[in-house]
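For this depiction, one protein chain was excluded, whereas all remaining protein chains were kept in their positions.
Naming follows writing order (A and B), and every chain is counted from residue 1.
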Amino acid sequence: MSKIKAENVNVYYGSKQALFDVSIDIAEKEVTALIGPSGCGKSTFLRCLNRMNDVIEICRVEGSIKMDNLELNSRKLDVVRLRENVGMVFQKPNPFPKTIYENVAYGPTIHGIAQSKEEMDQIVETSLKKAALWNEVKDRLDEIGTGLSGGQQQRLCIARAISVSPEVILMDEPCSALDPIATAQIEELIDDLKKEVTIVIVTHSMSQAARVSQKTGFFHLGKLIEFGPTDKIFKNPDNQQTQDYITGRFG
Amino acid sequence: MNLILVTFIVLLAFTSYYFGRKKALVIQSSQRLTALPKFYGYYLAAWCAAPALIIFILWSVFEPSIVKTFILQDYTDQNLTKNELQLIYTKVKALALGNYSGNITNFLDASADKYIQLKGIANSAKVAIILAILIFSLSYAYRSVQKNDRMREPVEIFLKWVLFVASLGAVLVTIGIIFSLLFEAIRFFQAVKFFDFIFGTHWYPAKTFVRDGQPDPELMKDAFGAVPLFAGTFFIAFIAMCVAIPIGLLSGIYLSEYAGRGVRKYAKPIIEILAGIPTVVYGFFAALTVGPFVKEIGNAMGLEVSAESALAAGAVMGVMIIPFISSLSDDVITAVPQNLRDGSYAMGATKSETVKKVIFPAALPGIVGSILLAVSRAVGETMIVVMASGLAANLTMNPLESTSTITAQIVVILIGDQQFGDPKTQSAFALGISLFIVTLFLNVIALSVVKRYREKYE
Partner (left out) sequence: MLKDIGKNMNNFKQNLLKKRYNAERRFQWYGKIAIGLALSFLAVFMFQIFSKGYSAFQKTWIVTEVHYDKELLLIDAENPSKDDLENADYYDVAYKAMTSLDPGLPEEEDRQLIQMVSYKYETEVKDLLLKNPDFLGKIVPIKLTASDDVDQVHKGNYPRDIPEKNRRVNDYQLQIYDMLNERGDILSEFNISFFTSPDSREAELAGIASSFMGTVFSILVCLAFSFPVAVLAAIYLEEFAPKNKFTDFIEVNINNLAAVPSIVFGLLGLGVLLAVFNLPRSTPLVGGITLSLMTLPTIIIAARASLKAVPPSIREAALAMGASNMQTTMHHTVPLSMPGTLSGTIIGLAQALGETAPLILIGMVAFVNTIPGTPVDPAASLPVQIYIWSESAERGFVEKVSACIMVLLAFLILMNLAAQIVRHKFEKKWS
């Protein structure tokens, strides 16, 4: 079933066009991977899905992006509400310079999700457990989040993202700053999360896309070249460019 | 005389530059040069000027005190105090230079003759020594040039030394500050007990403490208690910060997080004008406009307000400090990495929530550092207080009364003619050294906090 439906999305940075007529259908409770060489527009597209492009002054988005039939690319949409429902994990782990507990509790606090201290403790614990970090940090919740290792920081960011139980989580190359072991842990986590959440992941690593995703989209020079089931994209792509990229002839 | 000597040395140095270069061109015809011809010139010129000038400076610095010792030798058997000796020496000098108008005793006359004689000897000795050095160093340098030794390296090493000595300038200034303050302050603390100074609560340096021609320690004990000044200094700084921190911080945050490029481009430099206005102008403004205004409002509310209130001085000082805090906190907040903002926005936080809960805590060390720098600035501010907050050192916590500060008292004590050796004058230096220590302390902490903050996000 389709969760997000984007049609003819064009994005401009000032006078420079970054995305050309991208149309894509993202299915619910699946992992969709977006791959392509650097600067191909995959991250730009990802940031359209929770309107993070609003932060960039010169950025302009055209076209229609619908989530559950709600138009996201509309002035009237309340981005605060949208982002509560669409979480995001960034390329570089960015925990706030606060304690681990406060990091996870940040979302529930501002959105008024927990009514009491016990409820909050519960949310923090569940989120950390879901992010497979609980066992490592349960005794030091009041330590500063930036003191953790890179992989732990990234899992903390994932815990922070799922603390408000979003329906969609966007991941922008979440493993590019991590070592192989930490990467494996995150990938495992993604696999677990997809039971409840729709995940869109941008990745540089084709093997990662192949491992974690059900659908894959290939971007090149701001265009969505091919989109389909991951197996098909990797084994038998329709497009020559996709073929070349998959086999490592460019990129 | 000195001018002629220096001009001579400089001219000689120029001549030797051209001479050295010419010599190099001569050498070039027979053998390979070790450096560009101009280095031969530099080499000679440096050898000519540097030793002579160093000796000249050393001589000029030490000559007066040596001459003084010789002159005052004749007076050692008279059991005179240091101040009296100084007075005699001043008289002798004035007499020798022919602009003395007091009583001329035989003794004084003899000393003046001796002074003239000594000066003459010193002058001819100086010229002789410097000429000897010039001849010696030039002949040494010329022999090296003739031998066609390496020329570039010595010149560069010499230049490097010049640069190094220049960089010692800042250190020298610090040493100068510490010594000039310490020297007088120590003499002050010989007359007034250290603890009477830092714990005493009465500051009336204007009262006389001379009884029977001698400074009376009993009278001085009660006149130099600096507590009212320390309290007044921090009290006025506190009032200033009450004005400057909210306004400065909020405008810094608004400029860095909210303002569009247009507003930022114009508002920021305009606010910074406030920091460029000389403090004496603020003082005039505080005394003439703000002071009476505060008094009027206070009287309308039925309060007793002095025309020179701590509030007026503090508030105006606060306005002066706004741009320090706004610019510094703007810089500090802009330095917070964008990915922290993104992380917060992606959680659905509004801008103000992001600022209050993520950016502000992250930037806090830097902001604290800039506030400390601003406090140090407020503590060292002089003219506003001198002009707007009265000069009587009241120990009060009422912002509507007048108080005085360390800086203002230094000005009050030292304005007009000063007599060195007077405890009142010396007390200004004791105040100066306390001010120096306080601000140094604040600066060292602030700078290290800010430095650590910068390193964290670089």
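Annotations for the structure displayed:
One rule holds for everything that comes next: a residue touches a chain if its C-beta (ideal position, glycine included) is under 8 Å from a C-beta of that chain, and two chains touch if they have at least 3 such contacts.
The structure displayed is predicted, hence computed values, not measured ones.
The residue from B:Gly380, B:Pro399 or B:Pro423 that touches the chain not shown here is B:Gly380. When the missing chain is restored to the complex, the residue among B:Pro205, B:Gly283 or B:Gly366 that touches it is B:Gly283. One of A:Ile35, A:Met67, A:Ile123 or A:Cys175 touches the chain omitted from the figure, and that residue is A:Met67. Among B:Lys22, B:Arg143, B:Lys160 or B:Arg452, the one in contact with the hidden chain is B:Lys160. Listed here are the chain B residues that touch the chain not shown: 64, 152, 156, 159-160, 162-164, 166-171, 173-174, 176-177, 179-181, 183-184, 246-251, 253-255, 258, 267, 270-271, 273-274, 276-281, 283-285, 287-289, 319, 322-323, 326, 350-353, 355-356, 373, 376-377, 379-383, 386-387, 407, 410-411, 414-416, 418, 420, 428-429, 432, 435-436, 439-440, 443-444, 447.
Residues touching the missing chain, restricted to chain A, are 67-68, 70, 78, 80-82, 85, 110-112, 167 (touch as defined at the top).
The criterion applied here is as follows: only the chains that are shown with their structure count from here on.
As a whole-number value, the distance joining the C-alpha centres of chain A and chain B reads 57 Å. Residues 261, 337, 339-350, 353, 357-358, 361-362 of chain B are the ones that touch chain A when the two sit in their complex.
Interface residues of chain A, counted against chain B in their complex, comprise 50, 52, 55, 57, 79-84, 87-88, 90, 92, 94-98, 106-107, 110-111, 157, 160-161, 164.
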